[in-house]
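Left out: one protein chain. Kept in place: all the others.
This part shows chain A:
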Amino acid sequence: MSFSRRQTLAIMAGSGLSVMLGGRMALATPTEELIANFTGGAEITGEGLTLTAPEIAENGNTVPVEVDAPGAESIILLATGNPNPDVGVFHFGPLAGAQMASTRIRLAGTQEVVAIAKMSDGSFARAAQEVKVTIGGCGG
């Protein structure tokens, strides 16, 4: 089996790309960085955060997600497998009837959705849920 010059170049470009991507995956920092920014490096030891997401989402373009953390000041939502893991931050004001919110998010593929809540006493709670996605939601 012999490759033409064009094919060889294509293969080299392809493998170079996968090495770059692999290197980025190995560091796995974007999500951790976002979590560290949110918590200020504090340890996540608290409890009381519930993350509700479907186990299987047929369409990654609109996946219903609910976060609920009684006594939380704010909750950050992260999609660890998206090109850009931040999804949003919910801040609850004095007139929030409950520290819960639901919305619809995009998931690029099967991945873990993570939520971190900042409680009013300064502690942090974490919840995660694996969502299987049949059709990804980041276009392309």
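One rule holds in what follows: a contact is a pair of C-beta atoms (placed from the backbone, for glycine too) under 8 Å apart; a residue touches a chain by one contact, two chains touch by 3 or more; residues count from 1.
One rule holds for everything that comes next: contacts and distances are computed from a predicted model.
Asker: Would you mind picking the UniProt name of the chain not drawn here, from "Acetyl-coenzyme A carboxylase carboxyl transferase subunit beta", "Acyl-CoA dehydrogenase", "Fe-S-containing hydro-lyase" or "Sulfur-oxidizing protein SoxZ"?
Answerer: "Sulfur-oxidizing protein SoxZ"
Asker: Considering the whole complex, which of A:A42, A:I56, A:A98 or A:I135 touches the chain not shown?
Answerer: Considering all chains, including the one not shown, the answer is A:A98.
Asker: What is the set of chain A residues that contact the non-displayed chain in the whole complex?
Answerer: Given the touch definition above, chain A has residues 61-63, 66, 79, 82-98, 100-107, 137-140 touching the missing chain.
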